[in-house]
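Note that this complex is displayed minus one protein chain, with the remaining chains in position.
Now for chain A:
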């Protein structure tokens, strides 16, 4: 139960100035920060206004009571309404939730969407607790915190006259009652500058067998990945961690400054995501490989195990966000985007994006690159992230920053971190290679060899008996090629 909340004074002062200068009668937006169940405290780093919706309407407006003859808020001066004791807020809850969903994808470890804020008069606020609670709930569902999810979020009210900040703790019970909102202590302070930075690369290699079962007959690639990642969460949660080369054993407070590297240690060959079964028919195998780069930011009073938990959360969230982005895209332009399918030369399949393919009926190798993650400097040395599709450039990232986070577009591209390389779309392996544990993920070293190997595999299916033979040929070709290049260079 969060009892006290500290807001970052430098940032919230800016917010307050911005609000007091705006002419809007009311404003709603997201609270970015962190709730710590261990410390019973909340930290607020920034408030981000929800942008206008697709129809150009504000997410929040003030509804005058029916007896009032004047029109709704838009044409009158906001200050004059504050005296009206019966006005209430109208909030586009779905839109705020959608904003939360998009923003939560940009968050990193230890920085979350932890609630909403509202800029309104005391009376309006009082008349609108129900809709505010519903909005908080919608936001909580859209941007769920994964690890030991607290069933509470913050509702910050900035009252314009008298100018006052109040914070309430909203319990996310199934039915909203008057007791859902509890006041909690709110004060301003400096929290951002004392944050500790943790960084982690997480390399994974998931093999997800596709079973010849009726139940899985209609599963799309995205369904399979979603299930696979969800099952994988347990394994990742149990992982041991090292910080700067030292095993995390005791729950200590991190005392040294600077960037801390986290290394995650997983059990050897104890893949829990493989169901225990005696024998099952399979139609294929999905292999999800690659690296996730993750950051997490820790308050000075929190323990290092919290940093590890935040990193794990961030890794899972980043993976799931990428899947969501792929799905969103597939929904938006199903069939029109031919860039999604490169592999398919078969006409019957070209209508659907790869992510929506039903694997059972798919008899060809296919591959799909998930978006890569980039990091943008945010407040006081922290980062937020974004996921870019292979076709997208940094311009997309700038748009997201401006639109969703209401921050200035980062001008200096050199300050943007791009730790993840675009993944290669290369199928140099056969089914029989892919099912072997720890088979080396072949990553050809140069462009030309990639062409050759992909041709090789597209031509024939490789049977286990002649795998070695084919592999030998590939290696031979590769070595000839590499030799050739070297000779030419010299």
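Throughout what follows, a residue touches a chain if its C-beta (ideal position, glycine included) is under 8 Å from a C-beta of that chain, and two chains touch if they have at least 3 such contacts; residues count from 1.
Keep this in mind: contacts and distances are computed from a predicted model.
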Identity of the absent chain, which is to be given by its UniProt protein name, from "Maleylacetoacetate isomerase", "Ufm1-specific protease", "Cell cycle control protein" or "Transcription and mRNA export factor ENY2": "Ufm1-specific protease"
Among A:151, A:331 or A:422, residue touching the chain not depicted: A:422
Candidates A:101, A:207 or A:398 - the one touching the absent chain: A:207
Selected from A:217, A:234 or A:364 as touching the chain missing from the view: A:364
Touching the absent chain when the full complex is considered, from A:10, A:37, A:53 or A:291: A:291
Residues in chain A touching the chain absent from view: 200-204, 207, 209, 211, 221, 225, 239-240, 242, 245, 247, 249, 261-271, 274-293, 319, 322, 357, 359, 362-373, 419-425, 427, 429-432, 434-439, 443, 461, 463-465
